[in-house]
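Only one protein chain is missing from this complex, and each of the others stays in its spot.
After this line comes chain A, so read on.
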């Protein structure tokens, strides 16, 4: 038995496959179309020939296949009945999967993109699968095609699919993305401005899987759009892993989307080995390609502890996973080295996720490190002030930031002028009145109190 090669576009969904089988045997009124003049007599004859040849033998010659492909594409362009289109696409997909599609020509692209516009889910998903299958691949001709391919359009369609209520549609869409992201240019496009929504939607799918886990297993109905949770998690993290191979993306990914926190949760609660495997691979990439950007976030999300539990608790069958775990743990240990509380604080600040820890509350901490906050042109103070203005900061982070600023002013009276200068004072006052969270208002009030205290001295 020969070992099959990994197909370029791999979609494995029960619903999808069953539908495909049904379409394969559905009778299509070709003669009717021919009579109506939608397809020419020659087309009809060729089609019949191929169908008979297919029934007779399994293999086809290369030239024949190319011609058949051309015929199918032509017919797809001419016809608009959903049934006929589905049948044609199934045939095209078979050829593309067999590896004889011959790249993604302009005509094929045009026709498939038109199918994306039609209202039928199956048609659109099948068309996107064909597109990805045709465009992916590592030959040099494929790379040139990739440069001209309208990935943004494809991602726009897939984004719509991922919003759908139907779990299988979401699943197939994510699987198509998995295959699409094999191409390097696709990754840059997805991370760019045009497809930012698509990426956000992808992460949303991941979040939903976690939420569905939170709900009691078995009793609650499946959360919208989530198939078997582990499989979906695997697929989405696989997409993220593919994205992380590009250095600029690896540096910015966590900042934008908080992936480390989510993946840490997933890794902690995952049952299936392959989910852990892919999460660890993602972290390994992030660390390898963009350590300074990601180490703080990893430390805040307590990744080293998670790795330790994983390494000690379960014995994994996969060698790559075991070696990745060990390597990752060692590298993180190197990076952390000897961490003082101050360094931890800096890490928290860098990752933007401040939380209440004993260090924040203790007066001694502030008294000790008050000078350090002024280093490098008051870098820490400025970071805190920036955090106050960042729109994505969580409420706890805002509250903690206000509290930290108040401690700063308390132990360093000159700080009042600095805060006024960089506009933090105004911001804190605004937060005091307009913020929705009571904690934030409280901390902001305290901070203003500290600023006002003894204000006449300066």
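Just so it is clear, a contact is a pair of C-beta atoms (placed from the backbone, for glycine too) under 8 Å apart; a residue touches a chain by one contact, two chains touch by 3 or more; residues count from 1.
Simple rule for what comes next: contacts and distances are computed from a predicted model.
Visitor: Name the omitted chain as UniProt records it, choosing among "Centromere protein I", "Gem nuclear organelle associated protein 7", "Light-mediated development protein DET1" or "V-ATPase V1 sector subunit E".
Guide: From the listed options "Centromere protein I", "Gem nuclear organelle associated protein 7", "Light-mediated development protein DET1" or "V-ATPase V1 sector subunit E", the omitted chain resolves to "V-ATPase V1 sector subunit E".
Visitor: In the full complex, which of A:114, A:274 or A:360 touches the chain missing from this view?
Guide: Looking across A:114, A:274 or A:360, the contact with the absent chain belongs to A:274.
Visitor: Among A:15, A:245, A:316 or A:342, single out the residue that touches the unshown chain.
Guide: A:245
Visitor: List the chain A residues touching the unshown chain?
Guide: Residues touching the hidden chain, for chain A, are 4, 6-7, 10, 12, 138, 182, 184, 234, 238, 241-242, 245, 274, 277-278, 281, 318.
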